[in-house]
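All protein chains of the complex are present and in place, except for one that has been dropped.
Showing chain A:
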């Protein structure tokens, strides 16, 4: 093995480690935050669609009902998220890794 090969290998390992470190410290939490934000927006969407799930009558539930077959997993997850959420802080708190 020549010196050049060994330098290449070392650089490859270093590269992988650096990328992993960056991913773990910077990008992964960021993606998580974006995903949670996406879920929050989805919650608002679902609440606008199905307020009657919480006893608020909706004049348009007739139209939103036809969306339900495509929202199966989201609907259940959403209902659970809505019932479980103690406060805004509780969910927002998940975003920070202390």
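FYI, contacts are C-beta pairs under 8 Å (C-beta built on N, C-alpha and C of every residue); 3 or more make two chains touch, one makes a residue touch a chain; residues count from 1.
Here is the rule we use: contacts and distances are computed from a predicted model.
Name of the non-displayed chain as stated in its UniProt record, restricted to "CRISPR-associated protein Cas5", "Acetolactate synthase small subunit", "Aminotransferase" or "ArsA family ATPase": "ArsA family ATPase".
Counting over the whole complex, chain A has residues 23, 27-28, 31-32, 34-35, 37-39, 41-42, 44-45, 48-50, 52-53, 57-73, 75-76 touching the chain that is not drawn.
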